[in-house]
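Everything below concerns the one structure shown next.
Yeah, one chain of the complex is gone here, protein chain that is, but the others are all in their spots.
This part shows subunit A:
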Amino acid sequence: MELSRRTLLGGFAAVASGLAGGSLVGCSSGMNNAGAPAKKNAATELSFWCWPGGLGKSVLDDTIAHFPDPKIKYSEIGGDFKQKLITTFNGGTSIPDITGLKGEDIASLLPQAERFVDLKTVGADSVLGDYLDWKVKQATTLDGKVIGLPIDVGPTALFYREDIFAAGGLPSDPAKVAEQLKTWDDFFAAGVELKAKNPKAPIVGDAAGLYDMVVGQGTERYISKDNKFIGDQDHIRKAWDTAVKAMTLKIDGRTPSGGPDWNAGLDQGTVPAHIGAAWVALDIKSAVKKSAGKWRLAPTPGGPANFGGSFLAITKNAADPQKAFDVIKYMLSADNEAKAFTDAQIFPSTPAAYDKPELKAKDAFFGGQVPIDIFGPAAKGIPVAYQSPFDDSVAAPFHDELKTVQTGSKTSDAAWSSAVSKAKAIATRQGVQ
């Protein structure tokens, strides 16, 4: 049998017009997508997306076994999670019922709240009080919708080498460190003292990284709730000046965390201290060979901040939002969060979990110190700052310019004004006043 020419041409014409039409009306179909009611997923299974290492293995297995009907179909999505989620939303099919949302992405997803189920409509009010208040606020829109239940948080602490602090004449016992290094000025003074005795041990690993920490300790960031640019104001300038002070005192190691120099420096003592979130413990543990047992934890100078921490959300496509909520409520109960901490150091967002035996365990890496004694109070004391969807984009010029101060190619004032004007341009572009 021969393929007729006419049908073949007809087929080509259809494909060609489909392509041409698609490209030209792509914009209008995009517009319809956002407003139209979401197509429901099939009720036969509950699809569930998260990234590798985002959930505790035993908790996940237990949850899947606990909810046999409809069966949970869990998919681990590697790579750029947010990008894949957005692409799937735009495609309109295979959208998961339940999805993880990363802490760094949540602010930019809040304007898309209509794609997610407001958890208050499926009974979240009864459990929201169990979670850290500031963390729930991160997933709450300005008009009060809650789009995600917190999986974990990233409270910060001061990680330091007990032996190097002691040899440098600094207090080395965690309680004494906590008492003596309360503010950034105390911390810098200790750094100057340490440097006098041990010139190879700058107390600040990377002043440009420290800047972020100081911004995180405040209650305001770059853009205010009423969508105004406030990155040129005192609170940001204060964080900037704190970082610059560490540079001018020459106690800045200029060693960004995670790099080969940082990894080697942890063991060799050229990075005697690091200020980072609870999950940094894993990085330090895997980087060092010799210095296990010599590390200690103390509260962050200047007060705690948060880095990282994610959420579970239910999409509007979910066949049964109530059922989906039961799943995430079960998964993120205080008991299960404590289990997830044992599984993969996922730091609980439920304060009740901090009293569980899993978290009360002593850690030999930290010389038998109990990490939760430092991280627990830190998690509860993190200040609430409004984070705009464009916050990360606006913050970028400040980091870039601070590095030019660090390398000595610009003065602090010149770099500051350049950072502010670049940040303002980005903010204006995004519609910030």
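In this section, a contact is a pair of C-beta atoms (placed from the backbone, for glycine too) under 8 Å apart; a residue touches a chain by one contact, two chains touch by 3 or more; residues count from 1.
The rule is short, and it goes like this: contacts and distances are computed from a predicted model.
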| item | value |
| --- | --- |
| Name under which UniProt lists the unshown chain, selected from "Cellobiose transport system permease protein", "Aspartate carbamoyltransferase", "NADH-quinone oxidoreductase subunit H" or "Peptidase M52" | "Cellobiose transport system permease protein" |
| Among A:45, A:220, A:358 or A:400, the residue in touch with the chain that has been omitted | A:400 |
| Missing-partner contacts on subunit A, residue numbers | 5, 8, 12, 15-16, 19-20, 22-24, 26-27, 30-31, 34-35, 80, 83, 86, 89-90, 108, 111-112, 115, 254-255, 259-261, 264-265, 270, 390, 392-393, 396, 399-401, 403-404, 406-407, 409-410, 422, 425-426, 429-430 |
